[in-house]
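Note that one protein chain of the assembly has been removed; the remaining protein chains are unaltered in position.
Up next, chain A:
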Amino acid sequence: MSLDFNTLAQQFTQFYYNQFDTDRSQLGNLYRDESMLTFETSQLQGAKNIVEKLVSLPFQKVGHRITTLDAQPASPNGDVLVMITGDLLIDEEQNPQRFSQVFHLMPDGSSYYVFNDIFRLNYSA
């Protein structure tokens, strides 16, 4: 548990959002077949479907800015629960959208993958 889950959560989210913001079609490596994305009210399972969904989102430019980040070890098996709130900057919009996201990260060898990803927009500006 002391491969500090806090650091892991920070590094993971940084990597994830960087990748999302530069080229979200490459996020597939972070998901597996059993992964589930709950995006607003739709649920998608499997890396392929999840990435298709993310790529299909209707914006060109996107930027994530984290406001809060909290993490807890979710079980003795080493998986970690990460909860984030932040701003979503889309295309040329002046005001950011606010989102909440929960990642359930599972250890897989020396790395981690996203087992569950629950995304919700809080409000739009």
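As a convention for this text, a contact is a pair of C-beta atoms (placed from the backbone, for glycine too) under 8 Å apart; a residue touches a chain by one contact, two chains touch by 3 or more; residues count from 1.
Please note the rule applied: contacts and distances are computed from a predicted model.
Chemist: The chain that is not shown, which UniProt protein name from "28S ribosomal protein S18b, mitochondrial", "Exosome complex component RRP45", "mRNA export factor MEX67" or "DNA replication complex GINS protein PSF1" does it carry?
Modeler: Hidden chain, UniProt protein name: "mRNA export factor MEX67".
Chemist: For the full complex, which residue in A:Asp23, A:Asp91 or A:Asp108 touches the chain that was left out?
Modeler: In the full complex, the listed residue that touches the missing chain is A:Asp91.
Chemist: If the missing chain were put back, which residues of chain A would it touch?
Modeler: Within chain A, the residues touching the omitted chain are 6, 9-10, 36, 38-46, 49, 52-53, 56-59, 66-75, 77, 79, 81, 83, 85, 87-88, 90-91, 93, 95, 97-98, 100, 102, 104, 106, 116, 118, 120-125.
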